[in-house]
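Got a structure for you, questions after.
In this view, the complex is presented without one of its protein chains, the others remaining in place.
Chain nomenclature is as follows: A and B, assigned in order of appearance, with residue numbering initiated at 1 for each chain independently.
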Amino acid sequence: MTWEGGAALGILGIAAPAVPGIAVKTKSLLTGRRGAPVLQLYYDLWKLLRKGTVYSRTTTWVFRAGPVVMLASLLVATLFLPLDGRAAPAGFAGDLVVFAGLLALGRFALVLAGLDTGSSFEGLGASREVTIASFAEPTLFLCFIALVLATGEISLGGMLGTPLAVAWPRAGASLSLVGISLFVLLLAENSRVPVDDPATHLELTMIHEVIVLDHSGPDLALILYGGALKLALFGVLVVSVFVPRADLSGGVAVAVLVAGVALVAVAVGVVESIMARLRLNRVPQLLVGAAVLASFGIILQLH
Amino acid sequence: MHNAARLVLLLIVLSDLAVLGTTRLTSCIRGLAAQGVLLGLLPLLLAPQLSVHAVSLGLGTVAVKAVVLPWFLARAIREAAVRREIEPLVGFIGSQLLGALAIALAFAIASRLPLPPTQQSLLVPVSLATLMIGFLVLTTRRKALMQVVGYLILENGIYLFGLTHTESVPFLIELGVLLDVFVGVFIMGIVVFHINREFDSLDSTRLTELSD
Partner (left out) sequence: MTLVAVGLVLIVLAGVAAAALSRRPAAGELVFRALFGTGCVAGAVPALAVLAGAVVPDVRLPGAVPLGGWVFGLDALSAVFLLAILSVGAACAFYGLAYLARERGHRAVGAAHLLLAFLVSALAAAVIARAAAPFLIAWEVMAVTAYLLVVLEHERPEVRRAGLIYLAVTHAGTLLLFALFATWAGDAGDFSFAALAEHRQLLAGRGGMILVLALVAFGLKAGLVPFHFWLPEAHAAAPSHVSALMSGVVIKMGVYGLLRTVLLFGPPPPWWGWVVLALGACSGVLGVVWALAQHDIKRLLAFHSVENIGIILLGIGAGALGLAYGHPVIAVLGFAGAALHTLNHALFKSLLFLGAGSVIHATGARDIDRFGGVARRMPTTAAAFLVGSAAIVGLPPLNGFVSEWVVFQALLRGGVEGGARDAIQLAGLAAVALALIGGLALACFVKVVGVLYLGTPRDVVATTAREPTARMIRPVVGLAVACVAIGLLPIVVVPPALRVGSLVAGIAPGAVGPEVAAAGPATAFTLGLTAALVAAWAARGAFGRRQPRLEAATWACGYAAVTPRMAYTASSFAAPLLGVFRPVAGVRTARVGDTFATHPTDPVLERVVLPAWHGVRAAAAGLRPIQRGGLQLYLLYVVVVVAAVLLYLVATGRTL
């Protein structure tokens, strides 16, 4: 692992809570409000870490394990992305399956923790979350397959690193479609509008928020941090596809990555202010639309 | 020029997919209008040099496909007071998947058709895809207005296919293509008007009541 990769990893870990802050700030400014400060999530995490925890009597160890497993799997998943634009710290053949599997592990643990409370609200959120996830996974794989066909590599470090920069001139149109599809996936997996509204607190309209209703204190801090890290990870995916950084020098590549993720957060804020949340039975249609875009990218490559 | 034409063709496919995926009829008409603008740009990008002929063809296409027809359709929507499409016969997810299948088939077939080679290799596949998607919209949607939109997309596909032969085809054929569109829309407009007047709705599945 080069020092740029290590530095990028550190920056990602420390700056992740700022990413949702940028999205919220953009949305507030566009809707005419001042909005919360960009660093709000840091204050929230600090406050939560100093609090105690309340556990429900119906819960078992599964409830306590949920946030821990989710965050640990996300941190391991970060190691498979080429943050410096060239190669990833860890990688082997077929590790895109590993990436998807780690995200699934985190989701499994968190949803089970939600069901452990025995409340119907968490059950509602869990049911919707797994429905959306069932359509998000094949879409993610379609995007990955488009990258596989473009670069000829089956490892994430290769698919998003140097071979991608080589493939851009030839397959630019297809890769742009993949990037758009990945952005829609970002909105779906991180529960942003139009899939889910992170700001609403009406029980019947929440998806992700409602699964974590009963977590408190440090557990909630872990979940919030994990959510921010996941948003940053998907931002890294989108930036890597749109802006191949293999030809840039190490420090510049990292700076471009940071700027790119910030730009993605701004884009998320813009989308959140111009669109309304979709009706729940339209969300699979949105994800199938993203999948169709990615498959069009694949068709262009095979042409 | 080559890359710009390629970009325009890709945007045409995206506009097809947008029409397939949306429920609001006004969005469909906006997609159709966008498609008209793109189709108007295309002869200008494909012609080896800008001539009066190419420019006038482009302007005429834009005028008809992007201005007149969408305005006519929007007026029909206002008079019939419909806003949204109800669930199509194959479902929204099904129509999107069929659209993707149509695009795949178009690309697969186009490479096997015995056509003279054109310099823009995407033109034939995109025209076939647009044709098939237009047919898909025409057959699976319930509202008569959506069927008109589907017919127009079908005609756009045929127009695209005709663009492969602009060099060897005289001006008369292009006029004939445009006239074809006019006649089709005219008939569809009359039919829509009569359906609406007779049944107070534009749901074409209710046409089966005629046979009772």
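The definition used in the following text is that a residue touches a chain if its C-beta (ideal position, glycine included) is under 8 Å from a C-beta of that chain, and two chains touch if they have at least 3 such contacts.
In this text, all values refer to a predicted model and were calculated from it rather than measured experimentally.
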| item | value |
| --- | --- |
| Omitted chain - touching chains that are shown | A |
| Contact residue for the chain not shown (choose from A:T31, A:T58 or A:T205) | A:T58 |
| Residue of A:L9, A:I22, A:L45 or A:V69 touching the missing chain in the full complex | A:V69 |
| Positions on subunit A where the hidden chain makes contact | 51-60, 62, 64-65, 67-69, 71-73, 75-76, 90-98, 100-102, 104-105, 107-108, 111-112, 115-124, 126-128, 130-131, 133-138, 140-142, 145, 148-149, 152-154, 203, 213-214, 217-218, 222, 280-281, 284, 298, 302 |
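Following the convention adopted for this analysis, only the chains that are shown with their structure count from here on.
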| item | value |
| --- | --- |
| Centroid spacing, where centroids are CA-atom means, of subunit A and subunit B in whole angstrom | 37 |
| Subunit A-facing residues of subunit B, complex | 6-7, 10, 13-14, 17, 21, 23, 92-93, 96-97, 99-100, 103-104, 107, 111, 121-122, 125 |
| Contacting residues of subunit A [partner subunit B, same complex] | 173, 282, 284-285, 288-289, 291-293, 295-296, 299-300, 302-303 |
